[in-house]
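A single protein chain has been omitted; all remaining protein chains appear in their positions.
Which chain is which? They are A, B and C, in the order written, and residues in each are numbered from 1.
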Amino acid sequence: MSISLEQMKWMYATMVKIRYYEETMVTAYAEGKSPVFNIGAGPVPGEMHLAAGQEPAAVGICAHLRKEDTVTAPHRPHHHAIAKGVDLKRMTAEIFGKQSGLGKGKGGHMHLFDPEVKFSCGGIVAAGIPHAVGAALAAKMKKKDWVAVAFVGEGAANSGAFHESLNLAAVWKLPLIVVIEDNAYGISVPKKVSTAVASNVERAKGYGIPGFSVRDNDPREMYQISEQAVRHARNGEGPVLIEIETYRYLGHFQGDPELYREKNELNKLHEKDPVIRLKSLLESEGVVASDIAQLEAQVRKEVDEAYDFARKSEYPTIEEALLDVFE
Amino acid sequence: MSISLEQMKWMYATMVKIRYYEETMVTAYAEGKSPVFNIGAGPVPGEMHLAAGQEPAAVGICAHLRKEDTVTAPHRPHHHAIAKGVDLKRMTAEIFGKQSGLGKGKGGHMHLFDPEVKFSCGGIVAAGIPHAVGAALAAKMKKKDWVAVAFVGEGAANSGAFHESLNLAAVWKLPLIVVIEDNAYGISVPKKVSTAVASNVERAKGYGIPGFSVRDNDPREMYQISEQAVRHARNGEGPVLIEIETYRYLGHFQGDPELYREKNELNKLHEKDPVIRLKSLLESEGVVASDIAQLEAQVRKEVDEAYDFARKSEYPTIEEALLDVFE
Amino acid sequence: MSTSIGKRLLTGNKALAEAIALEMERDDHVFVMGEDVGVYGGIFGATEGLFAKFGAERVRDTPISETGFIGAAIGAAAEGMRPIVELMFVDFFGVCMDQIYNHMAKIHYMSGGHVKLPMVLMTAVGGGYSDAAQHSQTLYATFAHMPGLKVVAPATPYDLKGMMIAAIRDDNPVIFMFHKTLQGLGWMDQLDYSIGVVPEGSYTVPLGQAKVVREGTDVTIVGIQMMMHRAVEAAKQLEAEGIQAEVIDLRSLVPLDKETILDSVRKTHRLLVVDEDYLSYGMTAEIAAVVAQEALYDLEVPIARLAVPDVPIPYSRPLEQAIIPSVEAIFTAARQLVQM
Partner (left out) sequence: MSTSIGKRLLTGNKALAEAIALEMERDDHVFVMGEDVGVYGGIFGATEGLFAKFGAERVRDTPISETGFIGAAIGAAAEGMRPIVELMFVDFFGVCMDQIYNHMAKIHYMSGGHVKLPMVLMTAVGGGYSDAAQHSQTLYATFAHMPGLKVVAPATPYDLKGMMIAAIRDDNPVIFMFHKTLQGLGWMDQLDYSIGVVPEGSYTVPLGQAKVVREGTDVTIVGIQMMMHRAVEAAKQLEAEGIQAEVIDLRSLVPLDKETILDSVRKTHRLLVVDEDYLSYGMTAEIAAVVAQEALYDLEVPIARLAVPDVPIPYSRPLEQAIIPSVEAIFTAARQLVQM
């Protein structure tokens, strides 16, 4: 259960890619929204939920996934999409509402669909879990050893869809892994105000399935526990629940006044930044600074190119609005 | 935690009342439905879910309830209604669709509302649990020591409403008791096909609340555990979950071909009949046969009178159909 | 498309189950999920015999978790399976409407057409047998109002089979409503039209085509499922009075076959729309509006609408019978239109 250097590098590079992607989005999203913030203005309008700080959840498990494995993500989906290998250019174009986007601009940031790598997401809390159950069922019925991973926030664990999905997957022994990203809040509501138990891992018992807890946003621990979880599911032993304590650096969405948390809290989180921690790990494994810098430069370039592609792409023509309702 | 003789007699009499009520309903429901069974025909049309065999759940806990405590019940509600003290005449008239019914004939057997004793029920699986949460919340906000009890079947424990309600009641520390009547089936689906854990008491842990199990449909054990549960809730210590293993003697609804279970199963259940068991207990406590017979006669009379009232009542006039949509 | 019609009579439920069986034989990806669809054969018999034929893997009894299993059908369909999922009564839609409305209906569009959801959600509708407010609705308009779903409601065993096969083969999500009392079940009211001639093999009836089931020149009556049958009964009585009513079986709410309706109204100049759903903001409104938009000058008299008068379905028999449009009510309303 040790991580190979290759894997560690992939994780690091992917985390940097995600972080840089989100930081770039902060800027792109802000364009056209000053001096007066207007959610509908600028090249990237609408709600924007960013995942800077939450990279470990996504990379730790996606490191064990194949193209044929399914991932469903919630309203905060960029890190999962990037870790699963969604086409970065078309994803970004989608977020910019362009015809070259994954959904021809019809979906937007909460609705990214890339069937090539079996990725999807959606804007309704917990609604993606049943879809992952269905993907897991399809895998089983097709007699493939594919698994399905559903990512949700800790707030989602209080919704009915969570419960129904885990019970269903457990009675049918499906290859499902539910990853709860506990970033301490559902919008403004702290976990202890919304959730009757300190750890959602307690709830795994109610479905007779294994539950794992990853503390302190640790990418390496997430990797290791995910390895067990994916193996369990792939071997046909049924579903697994993982809850990872993670950090949300930015607001719930861009523009969130964040009156519900102290700025101090954020400083403390930044001190434990998982990207920095993984970088130290790489260094301690003897990876030289120039190699690390090269990794970083490479993924930044990819991200820059994706944004560039998105910006240069055309908007759909308005006739497009009427297409794709039916086959 | 011992049962007083008075309480034991109340429980016995109420169980007999329920049993006799349901047996009478079997006959009344069958009227007008032969030689060809037609669900819409006869004095009691529509679906009919009877609870013969499931008496202990209802009487064991209602023995500890006051008029001000709320009970919500599911589609199989007669035993709960009777144990909570719903007006038997108006309840029966409702089931016969008469103007003198609890709901002027508009509700029917699955929709009995008696605000006098704070009883309600409904035809959607698990949907009554949130209502009980709300009643418990109202009690708390009004600073009363009232409790709310939600009855559901074991099948209902797999629905989202169950999960959301228990979590909500637990985070708000509400005086809610959820009683799961495990009668082994949700219509034709056995518990092990629908439920990932053998006992739903496991699920209480996921809400950090106490969970109790009552084995073998035992009315005395149900009484005793309910006493603890009601005290816990009434004291402001939050919700409680109870699961009782119980027996459904009749089909899921009248007319159920019951191809999914062996007749043999029923014989075994009848051997352990809770009414007979409680009667033996009364006898062993020295209650003489004539006293028991008197109790029985009394409740039978009440039931007969209720059916009589229902039959003699008038149907609503058709103008009534348009009333009561709004205040 | 249809093969030669034999003389075999089937009930609605057997026609449906046969359609599913044929498609399950033809295509490994087709499977069924729902509460009591297995040994029980579906509460309204839509899956009768399938469990014995195909086993528990392809005919899956589910927990009472409609969000879970309808969502799972969506997830499975996205992976190329072709699930048929049963929502036992349409009245239960509210526990799983998010999956239906926000996902099943929209994913194809939101993905720019890249994700297909070839699935059928079948569900029992209709009242008339005293099943009260939470088990008697049709909710036609609730489903038809949302873009992204085909919504069909066949009324005869022939159409039930042909439209189910078409629905299973359709690459779009389809809401397939069958009417409980048209299933021809042994424990319900025995209606003649719940049994009909059904050919043995595979055939399809296209989704989205209304059918003129009775020709007439004096008034057009549009109905669907039970109301269509009642309209035909009413038309027979009207004929006795010398009134020739044309009756249209809508069959599909989405796509809506406007042309068949407009053609008829252009001929009869009078329109009565009959619905077992609630009156306001319902199917009767849509049909009336389409005609008021596209054939206004053809109307000789105001449009008439007959539906459940905006009350929940009452339990008590006389009340329920009073609020669901009856043959007599249809007859009277149609005659009134003609005599105006």
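Throughout what follows, a residue touches a chain if its C-beta (ideal position, glycine included) is under 8 Å from a C-beta of that chain, and two chains touch if they have at least 3 such contacts.
Small disclaimer: the values here were computed from a predicted structure and weren't measured.
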item: Omitted chain - touching chains that are shown; value: A, B, C
item: Option touching the unshown chain, where A:Thr195, A:Ser213 or A:Thr246 are the choices; value: A:Thr195
item: Contacting the left-out chain in the complete assembly, out of B:Ala41, B:Val117 or B:Ala148; value: B:Ala148
item: Residue of C:Ala72, C:Ile248 or C:Ala288 in touch with the missing chain, whole complex considered; value: C:Ala288
item: From B:Val44, B:Leu168 or B:Ile209, residue that would touch the chain that is not displayed; value: B:Leu168
item: Per the touch definition above, residue among C:Ile20, C:Ile84 or C:Ala105 touching the missing chain; value: C:Ala105
item: Where the unshown chain meets chain C, residue by residue; value: 67, 91-102, 105-106, 109-110, 132-134, 141-142, 144-148, 253-254, 256, 278, 280-286, 288-289, 291-294, 296-297, 299, 301-305, 310-312, 314-315
item: Hidden partner chain, residues of chain A it touches; value: 36-41, 45-47, 94, 97-98, 101, 103-111, 122-127, 155-156, 158-161, 186-189, 193-195, 255, 259-260, 315-318, 320-322, 325
item: For chain B, residues in touch with the removed chain; value: 70, 72, 101-108, 111, 113, 115, 118, 120, 122-124, 127, 129-139, 141-142, 148, 160-161, 164-165, 167-168, 171-172, 323-327
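In this section, only the chains that are shown with their structure count from here on.
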item: Remotest chain, chain A as reference, centres from CA atoms; value: B
item: Centre-to-centre distance between chain C and chain B (centres being mean Cα positions), rounded to whole Å; value: 35
item: Rounded Å distance between chain A and chain B, as computed from the means of their C-alpha atoms; value: 45
item: Sequence positions of chain B contacting 2 or more other chains; value: 158-161, 193-195
item: Shared-contact residues (touching 2 or more other chains) in chain C; value: 62-63, 65-68, 95
